[in-house]
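Once you've had a glance at the structure underneath, I'll fire off some questions.
The complex is shown incomplete by one protein chain, all other protein chains being positioned as in the whole.
Labels run A and B following the written order; every chain starts at residue 1.
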Amino acid sequence: MSAAFLEGLSGVDDDVAAALAEPLIDHHVHGCFTGELDRAGFEESLNEATADPIPAFMTQFDSQLGFAVRRWCAPQLDLPPAVDADEYWHRRSTMTPELLARAMLPAAGVSTWLVDSGFWTDRLCPPRQLAHWAGGVAGEVLRLESLAETLLAEGISGPSWAQEFRARLAAAGPAVVAAKTVAAYRCGLDIDWSRPSDAAVGRAAAPLPGSPTVRVDDPTIIAFGVHAAADAGLPVQIHVGLGDRDLDLRTADPLLLVPLLHARRTVPIVLLHCYPYHRAAGYLAQAFGHVYLDVGLAINHLGVRSVELVAESLELAPFAKQLYSSDACGPPELHLLGAVLWRRGMARTLGRWVREGDWSATDAARVARMIGADNARRVYRLPADGPSWAA
Amino acid sequence: MSAAFLEGLSGVDDDVAAALAEPLIDHHVHGCFTGELDRAGFEESLNEATADPIPAFMTQFDSQLGFAVRRWCAPQLDLPPAVDADEYWHRRSTMTPELLARAMLPAAGVSTWLVDSGFWTDRLCPPRQLAHWAGGVAGEVLRLESLAETLLAEGISGPSWAQEFRARLAAAGPAVVAAKTVAAYRCGLDIDWSRPSDAAVGRAAAPLPGSPTVRVDDPTIIAFGVHAAADAGLPVQIHVGLGDRDLDLRTADPLLLVPLLHARRTVPIVLLHCYPYHRAAGYLAQAFGHVYLDVGLAINHLGVRSVELVAESLELAPFAKQLYSSDACGPPELHLLGAVLWRRGMARTLGRWVREGDWSATDAARVARMIGADNARRVYRLPADGPSWAA
Partner (left out) sequence: MSAAFLEGLSGVDDDVAAALAEPLIDHHVHGCFTGELDRAGFEESLNEATADPIPAFMTQFDSQLGFAVRRWCAPQLDLPPAVDADEYWHRRSTMTPELLARAMLPAAGVSTWLVDSGFWTDRLCPPRQLAHWAGGVAGEVLRLESLAETLLAEGISGPSWAQEFRARLAAAGPAVVAAKTVAAYRCGLDIDWSRPSDAAVGRAAAPLPGSPTVRVDDPTIIAFGVHAAADAGLPVQIHVGLGDRDLDLRTADPLLLVPLLHARRTVPIVLLHCYPYHRAAGYLAQAFGHVYLDVGLAINHLGVRSVELVAESLELAPFAKQLYSSDACGPPELHLLGAVLWRRGMARTLGRWVREGDWSATDAARVARMIGADNARRVYRLPADGPSWAA
């Protein structure tokens, strides 16, 4: 890991810088695109929230994320920092997906990628491929709604549905280290989080009209999935806060999860991303011994402003309850950026606290290691010998 | 434009400073007071939120806005920065409204004022007068609730009401560049935003008991106004977030507008002011190609803290989707302050990003120009030869 993330900063303690340069565990990420993109497709992948084409009067490069791509990813393509968007795009468009991935991923300094393997499976590389390109190892995060959709697409429905769902969870290999729900996208978080009976699940999973594509948004099926994953002993990741426009941000508020947090206390529950509700999420991570959070995704979208987001995430949540993720999805720039921006945000924040005597350098370095990797290793029970379980 | 806004700051790149010194378009503002004020009246005009008199135990000068007035407006009256409140008031009270306006407005460095011409028409100068004093040009923002009240006051009601409302919109002159709704003040944003039928509008606009004053707060009439303005091709400004105490801040949350944003996509929709919901507003500006925002009004009320507000506004919203406004209303100090504080907030924020290598100076200067004027020129289709359309 080069110390590019320190460029332009002064007064960051050496021990803190060294701790931040150590390999990260990206505990929630997606694969890279495997196919070519046109410029419109690339720009759309820089805007998590929109379902629209980028308006003709603008370029999505003119955003914090776009500026951060030009600043931090251009040097990986042998271009100067903050190179023109057109020039960046031109260089990028000459490269294959693999070349791009190989240019970006190793520079992220990530040793372990925990990959949501149930999204855009036709467009994104599988976990093993991501790890191979990056020079690390990968584990898998099982997306509960995708498993539910698989069962429905296979024609399973009715009374045996719940049983079969549990069987699939039980049969997941050792590389599956967590489950994830996108309830926020499908039905919102303001649902009945009590455990549904198998009979109720069976009724919700009624035979479908013969559509080849299924989109699960039934709260009974979704709540069931979370309980089944927790029963199977899997840590449960929950998407919270910002996301695409399908999501109603008002019902992506983590405070809506309180009934679930009370009901399910046997496995870690990890609140993903959280912006702009990261302060409320920090409160929950303090209030519940089994609740964790990250501020991934938003780190990338905030670009240079992620410094303040990272600092705001270091408020109520105990340091053992925080994790690093990029939530990168698609362009491998995002896998790199998440790591650069998190490290830079931590360096600026911790650097100042040490410099002004509020924190010791030893503590700052230790917290950097906890959030960067140690906490994830404990939450997901990752063996030191990653490859034995890796996807 | 003098560079007063840079006083006391160091390390702001010259190109960035120069870009920030260029003339602004204040895309949402009101007129100046045309009559004399006593001190109580002046102090009340420094408190947007209250309907109470300022309590006897305090002065509203003891607020961020009051401190900012003393800091940045005193020099326009040949007083030292941060002069005593009593001395400031004394000097100010010797001046006519016109002298005050001429002391403050030109110093704002604003070339174009888009003026809400439907509020306090008996107390505030009209757009043309504001522009004349300031040495710029003015366009008009048509306040939809005021138009509705005009129709009702004229005795129009029932079935023909909707038709007449549309006719008035169609007859608006070329100086009318946008419409505005204060739904947040009248009925809150948590209403049915679907298009009401003319019949429903006619029922809502039933004959009134013969009161000379009318306050429209009917959600059917208000939703109709927004649809009619959009049908007429006018950009729609929507008051969001902080405002006076009549407003229930809980129902001034921009996330309540999502149904409207989905339904009306043919004209720009501009979320005004937004504090403390500016991060959620930024999310909407990213999610919807036709949605814009500003953080006016709050900039003035936060005084020196507007630096952080301006920085927070530079998060999710693409840079082509952000605008400058003061929302100044009444004392011409507010028209000046909005411009000084926005420039100062941008200078401190962009200055640091450039200094630490996160942004290039070229990009920073370009974004300053976009938000300061270029975006507004595009959104409101302002001709280069302003005077031909100006009020």
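Quick notes on this one:
Methods note: a residue touches a chain if its C-beta (ideal position, glycine included) is under 8 Å from a C-beta of that chain, and two chains touch if they have at least 3 such contacts.
Only a predicted model underlies this, so the values are computations on that prediction, with no experimental measurement involved.
Touching the missing chain, out of A:His90, A:Arg215 or A:Arg378, is residue A:Arg378. Of the options B:Leu189, B:Ala204 or B:Leu302, the residue whose C-beta touches the omitted chain is B:Leu302. Contact with the chain that does not appear here is found for just one residue of B:Asp14, B:Asp52 or B:Asp78, B:Asp52.
Among B:Ala162, B:Leu242 or B:Ile371, only B:Leu242 touches the chain left out of the display. As for the chain not pictured, it touches subunit A at residues 253, 255-256, 258, 279-280, 283, 286-290, 311-312, 314-321, 353, 355-360, 362-363, 367, 370, 378. Taking the complete complex into account, residues 7-9, 47-55, 57-58, 60, 62-64, 67-68, 71, 81-82, 242, 244-245, 248-250, 275-276, 301-305, 308 of subunit B touch the chain not shown.
The rule we apply is simple: only the chains that are shown with their structure count from here on.
For the pair subunit A and subunit B, the distance between mean C-alpha positions equals 38 Å.
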